[in-house]
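I'd like to ask you about the structure that follows.
Left out: one protein chain. Kept in place: all the others.
Letters A, B and C mark the chains in the order given here, with residues in each chain numbered from 1 onward.
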Amino acid sequence: MSGWSETEMMVIAAARRLTTERVCFVGIGLPNIACALAKRTVNPGLELVYESGVYGADPVRLPLSIGDPTLASGASAVTGMFQLFAYYLQGGMVDVAFLGAAQIDPVGNINTTVIGDYAAPQVRLPGSGGACEIGINAGKLFVVMRQSARSFVPVVDFVTTTGHPPGGRPHGWGAGPTLVVTQLGVYEFTGGRMQVESIHPGVALDDVRAACGWDLAVPATVAETPPPTAPELAAVRDLDPDRTYLG
Amino acid sequence: MSGWSETEMMVIAAARRLTTERVCFVGIGLPNIACALAKRTVNPGLELVYESGVYGADPVRLPLSIGDPTLASGASAVTGMFQLFAYYLQGGMVDVAFLGAAQIDPVGNINTTVIGDYAAPQVRLPGSGGACEIGINAGKLFVVMRQSARSFVPVVDFVTTTGHPPGGRPHGWGAGPTLVVTQLGVYEFTGGRMQVESIHPGVALDDVRAACGWDLAVPATVAETPPPTAPELAAVRDLDPDRTYLG
Amino acid sequence: MSKVASMRDAIAALVGDGDTVAIEGFTHLISFAAGHEIIRQRRRELTLCRLTPDLVYDQMVAAGVARKLVFSWMGNPGVGSLHALRRRIEHADPAPLEIEEYSHFGMVGRYTAGAAGLPFFPLRSYAGSDLPAANANIVPLPSPYGDETVYAVPPLNPDVTIVAVQRATSAGDAQVWGLTGCQQEAAFAAKRVIVVCEELVDDAVVRADPNRTLIPGLLVDAVVVAPLGCHPSYAQGYYDRDNAFYLAWDGISRNPAILDRWLDEWVFALADHADYTAKLGEDRWQSLAPVPAPSGRVDYGSYR
Partner (left out) sequence: MSKVASMRDAIAALVGDGDTVAIEGFTHLISFAAGHEIIRQRRRELTLCRLTPDLVYDQMVAAGVARKLVFSWMGNPGVGSLHALRRRIEHADPAPLEIEEYSHFGMVGRYTAGAAGLPFFPLRSYAGSDLPAANANIVPLPSPYGDETVYAVPPLNPDVTIVAVQRATSAGDAQVWGLTGCQQEAAFAAKRVIVVCEELVDDAVVRADPNRTLIPGLLVDAVVVAPLGCHPSYAQGYYDRDNAFYLAWDGISRNPAILDRWLDEWVFALADHADYTAKLGEDRWQSLAPVPAPSGRVDYGSYR
């Protein structure tokens, strides 16, 4: 890890993928900084949507929450949550949604609800928020999360947000999860199953395998994620001077 | 008709009935002037609601339409029609709705849709507007209309707005039509059937019977509607100096 | 990426023969300028949707642009009938007009379902009414929780929705005050959207008061700047409803010959809405000018 942290690499790798989308639904946590970074670097025209009721946000600071006052001030539109979820999201206006996750499985099912049994939880997680409907109604889903054998699991303890069910996603749904970015690598879905797309600099394939609860599909040659550039690092650090997200 | 017109008597008799209600949904046409008159005379605290999306209107002139700009300026609230119909009306916030009608029958079914057959109309009327849902969701319904053997009919040609069905109105509905005011008299409903409550000054019971398409229930002694007072006449004429409504 | 276009170009590019078209705005902000341009370009076989067809559709139907009308209240508010529409419906004169009829909340629910990507919208209406018998699209829907039954209406997704607004940016972010009707739902429900504004404003004006944004530019295909473009309807704070014209229309539309002459004189003989406003004359506009009544300011705060 020379010159940048795991989290910086993860956020930068995530932001790089938001080059062509116009409307991005921003989830809470790491997606918040990844999307803000994308808007400041690869995609200044990116329209940020927040479930709190904001379209076309132009935040002058990095918000801790997705309902921060800086998201309303200077936005293109502020609307009720009914209109946001019904007309913007369910109405099909969102190209991509960026979410976090506690657990994900090989077919992209996401768990943000509970570790263990729902009725007798080992760890009670926050729950769906908007994730359940975002997963169905957004054009596609990008996931950014910390990877370990406990978060990359063969079967999630609880399906909060549906991934790629057997037989594929029903007509009328978005494409579902198409990208996962972690502190170790970048993953895409082929035939509805996750596979390695690139590994971050300084990370060994064995590290990736060790941090995955199933036998991960790995192509013959695995690309290395291009390292963060100086401008990328400057931008992400400028976004989070207190390192609230970057740690 | 000494000193006042039939229409003036009708509007004044209608306005007098809005003494205790707080929230009144104002229909187009004669109800518009009747409710405005009530607010200026018997019930200054009356909150006027218009399907165009206005609550608590304070019009400085008598509007020709129910979407006039004078209804929005100075109102307590202006809202979308979805919120108006869903939250204000269907949510049960409306005490009384004042509607007009082309035809009414003994059980209070109202027709504002068509004279003759729907598929081959003799006269195509405007249709429901909000009347159909108002009839179900308002606390009760007052009707103001011109009476004749062609408008007071045994069976309406088309039920636009339901009155008092056999077996009574279903649970969850408002009380339905409870008052009808015409240029000849005032009518109420007993056991779901219309009966004479009072006859306007200068009108004979035979006039009323002649202007009704069914054998109207008449109590032993029929009261006379108190004649318009000078203040009432001054107020209604001040409301409609061009006599757009008063003729 | 400005979307500003002339009305001529916007209608030519976005409204095609046979389209389902909604020129929305409840009494307020009805884009007569757009309706007249559609007449001028002699569109045909349109399905016209509006809660209240109003004079604009009476004119368009008289001009022969429509084959079908979807509506909930077909009259001249406070005046009486829309006679061109009645002739078509009562006497197929000069041709039949197909109708599809709802109540106001039914139409609002249809736009809402269309905007929200729902296959239906539920409402407490229609029970005991003959409307479901007259329109098979209005169907009973039992609640999944018990013995209650409501009614459902299907989504309405126009090919084109045309909404007039007080102000918009060149990107189409549109703000409205006064009556907002169901313009937001009609716009989100549409495949294509034309915003017709009284004023073109900088992005900063919109962003200084984002709660007023009814329609995001995201939805908008063309922005037409047409001051006074709603006459005889109105724009809150800009000009009054021309009630005298609504009253006069009754006499015009009663007589097909007079109505045809009116269309010739006020639509076909004019190149665009600028000609119309000029022809109407300064005195008329003066008589429709409201007394200013400014809102207050609110403070959004800047958070760094």
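The working rule: contacts are C-beta pairs under 8 Å (C-beta built on N, C-alpha and C of every residue); 3 or more make two chains touch, one makes a residue touch a chain.
These numbers come from a predicted model, not from an experiment.
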Partner chains on view for the chain not depicted: A, B, C
Looking at C:Y57, C:Y126 or C:W177, which makes contact with the chain not pictured? C:W177
Which is it among A:L18, A:C35, A:A72 or A:V203 that touches the chain not included here? A:A72
Identify the residue among A:G53, A:P106, A:G139 or A:P228 that touches the chain left out of the display. A:G53
Touch as defined at the start, partner being the missing chain; which of A:Q103, A:T161 or A:T182 qualifies? A:T161
Residue by residue, what part of chain A touches the chain that was omitted? 28-29, 32, 51-54, 63-69, 71-74, 78-82, 85-86, 89-90, 113, 118, 121-133, 136-137, 158-162, 165, 170, 172-173, 244-245
For review purposes, identify every residue of chain C that touches the missing chain, sorted by number. 117-120, 122-124, 139-141, 143-146, 148, 150, 152, 154, 166, 177-178, 180, 205, 208-209, 211-212, 236-238, 240, 290-304
What is the set of chain B residues that contact the non-displayed chain in the whole complex? 22-23, 47, 54-56, 58, 60-61, 68-70, 72-79, 83, 86-87, 90-93, 137
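One rule holds for everything that comes next: only the chains that are shown with their structure count from here on.
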Mapping chain-to-chain touches, which pattern fits: line, ring, star, complete or other? line
So which one's got more C-beta contacts, A-C or B-C? B-C
How far is the middle of chain A from the middle of chain B, if each middle is the mean of its Cα atoms, in Å? 57
Rounded to the nearest Å, the gap between Cα centres of chain A and chain C is 40
Taking each chain's mean CA coordinate, chain B and chain C are separated, in whole Å, by 28
Among the residues of chain B, which are close enough to touch at least two other chains? none
Which residues belonging to chain C are in contact with no fewer than two other chains? 112, 184-185
